[in-house]
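All protein chains but one are shown at their positions in the complex.
Chains: A and B, in written order; residue numbering restarts at 1 for each.
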Amino acid sequence: MNSTEKKASSRLIISTFFVLAILIGAVLVLHGMPAGAEQSGLGGDVLFVKPVKTVIFSHKSHVEGLSMSCNACHDKLFSMDGGSTEKLADFNHKAFDKGKYCGACHGKTASPMNAQCTNCHIGVKGHAKLMKPARK
Amino acid sequence: MKINGIDFDENSADRSGMISFMERRAFLKLGLAVTGIFAGGAILSLTSAVERAFASGGHVQKYPYKPHYSMLIYQNRCIDCELCLEACVQANQVPKYGYRTAILEREAPKSTGTKREFIPVLCNQCNRPPCVRACPTTATYKNEKNGIVIMESKKCVGCKTCVAACPYNARYFNEERKAVDKCDFCFASRLSKGMKTTACAEACPAKARVFGDLSDPASEVYRMVHQIEKTVWVLRPETGVAPNVFYSRG
Partner (left out) sequence: MSDNLTKTTHATTEMRLLWTWQAIVSRLTGVGKGYYVWLAISTALLTAGIAAGLHAFVVGYGHIYNVTREVPWGILISTYVFFVVTSTGLCLVSSIGHVFGSKDFMPIAKRSVYLSILTIVAGFLVMFFETENVMNMVIYNVLSPNLHSNIWWMGTLYGAYLFFMAIEFACLQFDRHRLAMYAGFLGVVSGIAAHSNLGAVFGMLTARPFWYGPYMPIYFIASAMMSGCAAIILFTWLAAKINREPIQGSMARAVDVTRQVGILMICTIMFFQTWKILAGLVGGDAEREAFLALLTGSYAFNFWTLEVLAGMVIPLALYILSRGTNMKMLFWGSVSMIIGIFFMRYDLVVVGQIVPAHYEMAVNEYQTLLSYTPSAHEILIVLGGIGLVGTLFMLGEKIFAAHRVEDHAEETHAETLPALETAERTE
């Protein structure tokens, strides 16, 4: 190969590499961003069904909206294992009032938990609505 | 129908406005003034007119039932966990196709603050029950001691007039009992056996349902109903049935 042909082929290789990188990156990014509640790497909406059905926790409003870091809650207040924290025996408002779990912020720096219950408590009906495939 | 000597029929109003002296006194004792003057003044009853005539100050000394069972529901506290519904089904063998109490959901997406509310509904054990008036065989009647509207299954014809008459959709036909069924404040299953409260009120983790004696000053129900600062209301007051289930927020 002469020099011009070498340059052309190396440009081809580099541009192919770039395109592939962009495509792969796009796929990765898009894969991590499904429509709906889940944000890539954020954890999405958590539905607590114990001790009562159902309380909704939105990662989006806490992480994105309030720019909280993962360490603010995990693993000190809440385990990252889905469904494990709610099984704990003291996961209730008595403990929250003492500053545990949600009570670490709520009732102190965040909105109190003895008012506006249905902001978080979506109930059995709210749960059923979320589970329905076709959203109203 | 007569309750404690008072004729509750529409007819009694027809007697050209003349109410006997004894009946006026009985009305005062009745405690229906509660719903006329308290409960947000949402209900006009014959009693309010009588109260004004007697200038008694609106405070009622005597109630016709002892205990005068009532329920107070704090609408804002209900979180639709539906533990009350489960407890009711358990305690009263309510079949799957029916219910004695239900939770209704009201959504207000444009509101500031909370955007939904859960409202428990059940039989209101009315003081002027349209179901009792309509039943051809007195299969349903108001218990003379405690005011609960009781269902006597063996006499039920199944004509469903009481189901149509109820302003609160509180009744349904129970195939197993072969009779219409409804909430009886757990009288048959719990109160008559010495327990002090209904299954639903006991099961509620948020204290949204408060069961109590409307005539007992120590009861929370009495306290909340006999005050005029916080709004207390009843459902469908225009039907004139004078219900015993009160709603508030707090």
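Worth a mention:
Methods note: a contact is a pair of C-beta atoms (placed from the backbone, for glycine too) under 8 Å apart; a residue touches a chain by one contact, two chains touch by 3 or more.
This structure is a prediction, so every number in the text was calculated from the model and none was measured.
Seen in the complete assembly, the chain not on display touches B.
Among B:135, B:186 or B:234, only B:135 touches the chain that is left out of the view. Interface with the hidden chain, as seen from chain B, comprises residues 1, 9-10, 97-98, 102, 104-107, 119, 121, 130, 133-139, 154-161, 163-169, 171-173, 175, 178-179, 235-236, 238-241.
We take it that only the chains that are shown with their structure count from here on.
Centroid to centroid, with C-alpha atoms defining each point, chain A and chain B lie 46 Å apart.
Only residues 51-53, 116-119, 121-126 of chain A touch chain B when the two sit together in their complex. Every residue of chain B that touches chain A in the complex is listed here, in rising order: 76-83, 103, 105, 113-118, 205-206.
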